[in-house]
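A single protein chain has been omitted; all remaining protein chains appear in their positions.
Right after this comes subunit A.
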Amino acid sequence: MSATISPARKAEAPSISANVRGYAERVRGGDMGALPAVFGLVVLCTVFAVLRPSFLTAGNFANLLTQGAAVTVIAMGLVFVLLLGEIDLSAGFASGVCASILAILLTNQGLPWYVAVGAAILAGVVIGATLGSIVTKLGIPSFVVTLAAFLAFQGLVLLLIKGGTIIAIRDETILAVANKNLPPALGWGLLVAGVVAYAGLQLLRARKRAVRGLASDPISLIAVRVGALALLGGLAVYFLNVERSRNAAVVSLAGVPIVVPVIVVLLLIWTFVLRRTAFGRHLYAVGGNAEAARRAGINVDRMKISAFVICSSMAAVGGIIAASRASSVDPNTGGSNVLLYAVGAAVIGGTSLFGGKGRVLDAILGGTVVAVIENGMGLMGYSSGVKFMVTGSVLLLAAGVDALSRKRAAATGLR
């Protein structure tokens, strides 16, 4: 360790190469972050694109995004629980319960969509508060509590929608979420606004820090980040704005699916909460060292309950998206592999099962990996059996990377 540099008073901006070196150091030290997910995504997409050219069509791209949306949203909520080193095995069927409530209120009671959505999310909040309270106040491990809830909610869905009927959803607004697209011009508009806002915020932050003599990101690094966002976003919007309909004269199918901006807004909100508010800071603290957090005056129980509340309400949002995509709710909504895919998505994205490490963006990356496997293998004509086995292996691989990187961090003294 160098003996002369005084802390943080390095007014000179660290160069890009220093940033790259720092990143490489962290990766070597075991902090892989999103690297495995990004790498996996590139490999999977390349393989599928080569083996099945139809994988790379605009139609399939849009399809893949809407397919993976519900699982991704549930995974975003799970990140909060995983951050604390807890687990919520009931998130899948919690989404089913909330979707059932939505469908009953919409279709059977004929209430407006916003009432139904509000009620579904409220149900999520109540579920999370209940689970969190049982875990913290009774001290039962979350694994057991949510395993019990998994069974109970499966039963509740059956009871709610009366033994296996299907409730169709006809509300235009709800159906639009996973089935309609933004007008192409609006897609471009939102992207430009987003990139400009991102660039503005980054520059403002760097300026403010430079004025106070604090180490700030160099302009070149900001340019690279903004450029990358503009490029990736631009490619996606361009691709999604291509006409996907076989018969465009009858019905046009072009534009960014509405779920995409929905997920982006959720990403922005939760990333802000985790990175810029004291609440988020305290979540990480409780996940890193609960006793230290307690001694710092943080109410650990309240943080845990909040995490479960966020998880279950995000599950409710996921349930609404699933109901929209299927245009109906049935006893299997939120069932079968939904939960396992969601946990897999969070972990594949780089959220640690040991707590203290994870980002909402991870869930989106991981959710995309899961969706790509599901979609790509489907195109190749593999059966569900093979898909499950491959996804399971990928999850195991991701958990292995997580465990190994922890070991590695311990070995290099980064612990």
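Here is the rule we use: a residue touches a chain if its C-beta (ideal position, glycine included) is under 8 Å from a C-beta of that chain, and two chains touch if they have at least 3 such contacts; residues count from 1.
The rule we apply is simple: contacts and distances are computed from a predicted model.
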Name under which UniProt lists the unshown chain, selected from "glutamate synthase (NADPH)", "Monosaccharide ABC transporter ATP-binding protein, CUT2 family", "Cell division protein FtsX" or "Cysteine desulfuration protein SufE": "Monosaccharide ABC transporter ATP-binding protein, CUT2 family"
Which of A:169, A:285, A:323 or A:360 contacts the chain that the document leaves out: A:285
Which residue of A:21, A:137, A:162 or A:276 touches the chain not shown here: A:276
Residues of subunit A in contact with the chain not shown: 1-10, 29, 208-209, 212, 214-215, 276-278, 281-282, 284-285, 287-289, 291-298, 356-357, 409, 413-415
